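The complex is shown incomplete by one protein chain, all other protein chains being positioned as in the whole.
Chain lettering (A and B) follows the sequence in which the chains are written, and residue indices restart at 1 in each chain.
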Amino acid sequence: MSQQKEWPLWEVFIRSKQGLDHKHVGSLHAADAEMAIQNARDVYTRRMEGVSIWVVESKHVHASNPDEAGAFFDPANDKVYRHPTFYEVPAEIKNM
Amino acid sequence: MDLHHKPTVDLQGYSPEIRALVYDYTLQLADTSLILGHRLSEWCGHGPILEQDLAMANIALDLIGESRSLYQYAAELEGQGRTEDDLASLRDAVEYKNPLLVEQPNGDFGDTVMRQFLFDGFHFFLLKELQNSPDKGLAGIAAKSFKEASYHVKWSAEWIIRLGDGTEESRRRIQKALDNLWMFSGELYTMTDTEKALAQAGFIPDYSGLLSQWEAHVGKVFAEATLEVPQNVFMQKGGKTGRHSEHLGYLLTELQYLQRAYPGLEW
């Protein structure tokens, strides 16, 4: 019962300035979404760190499984042809 | 380090009477923000949850910052070489001009939230108008503080609703806070001679206009919070003219301690 009394945990994402992505900065407790946004403002933007805030209740975040990291991410290792540096461009060709 | 707005104003053209009135009024606003900021700062380290400790400290910092700008401006208007700290620390309780509401003790979190809520609405609507004052000093400070007050008004209103429409205990506590503090709300809108003269001269708004906006705001929030405004309450007043509750003396004893114990030193 005592565990039930704790305010839910929220993950906080902040856009540090216009044009940049929201970035995960940490978490906090709040009773509801509105309060979570305000708490995020009070906790994570005291030094002008942000212009926009997202919050999402932690229990709604679904994550990939670290045990499957090999299966998930290693197969991308040998796809070097996806990167521009894979290709040779003659020195005379500019702006490519 | 000092990021606060430093008002500069062309005082030419003010009659000594107007200048004295603006000084008096600026000091009143400064005292009000300082005393409330001081009260909120007493919560630091003792809040109901860390996140709200941070929130209350932010509001306190806004108010103390506002009071500093106002004291600096008042000192400038006075032109006697006094500093913000002279004005805050070397005046006795009878010289303080804050309304009674803001000096009331913190009580429980509900009392603090209610005191804040009753004040925030007043502060918000006043600053909104003061930004247009022909007095550039007041207008400048009001413009900066208005943004801060816009956040405060949201914070306190939401807490009134949460506590009113929360548990049985929270409703009982916040209703009691309202019952106890309502009698101090009238003074906010009871205009002193200084305020009347300045309103007449067009420097500050007439408070009757502010009052109707405030009543609408407060009424809406109380309705959502399922709270009842006490009826037929005799409104207290006197703070703005130096007649305070007993609480202020103790508050100033702490606030002024070092400046009084070691006169004239730099810290």
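Keep in mind that, in the parts below, a residue touches a chain if its C-beta (ideal position, glycine included) is under 8 Å from a C-beta of that chain, and two chains touch if they have at least 3 such contacts.
One rule holds in what follows: contacts and distances are computed from a predicted model.
Per its UniProt entry, the chain excluded from the display bears the name "1,2-phenylacetyl-CoA epoxidase subunit A", taken from "1,2-phenylacetyl-CoA epoxidase subunit A", "ABC transporter permease", "NADH-quinone oxidoreductase subunit K" or "Cytochrome (Ubi)quinol oxidase subunit III". Only one residue in the set B:Ser170, B:Thr192 or B:Gln213 touches the chain that does not appear here, and it is B:Ser170. Across B:Asp24, B:Glu51 or B:Glu103, the residue that sits in touch with the chain not pictured is B:Glu51.
Checked against the full complex, the candidates B:Lys97, B:Arg115, B:Lys144 or B:Arg162 give a single residue touching the omitted chain, namely B:Arg162.
Seen from chain A, the chain kept out of the figure touches residues 2-3, 5-7, 9, 25-29, 31-32, 35, 43, 46-47, 63, 65-67, 70. Chain B meets the missing chain through residues 1-2, 34, 38, 41-42, 44-54, 57-58, 60-61, 64-65, 67-68, 71, 84-85, 88-89, 108-110, 161-163, 165-167, 169-170, 173, 254-255, 257-259, 262, 265-267.
Following the convention adopted for this analysis, only the chains that are shown with their structure count from here on.
Once the centre of each chain is set as its mean CA position, chain A and chain B turn out to be 40 Å apart.
Per the touch definition, chain B reaches chain A in the complex via residues 49-51, 54-55, 58, 151, 154-155, 158, 162. Listed in rising order, the residues of chain A touching chain B in the complex are 7, 28-31, 34-35, 38-39, 41-43, 46.
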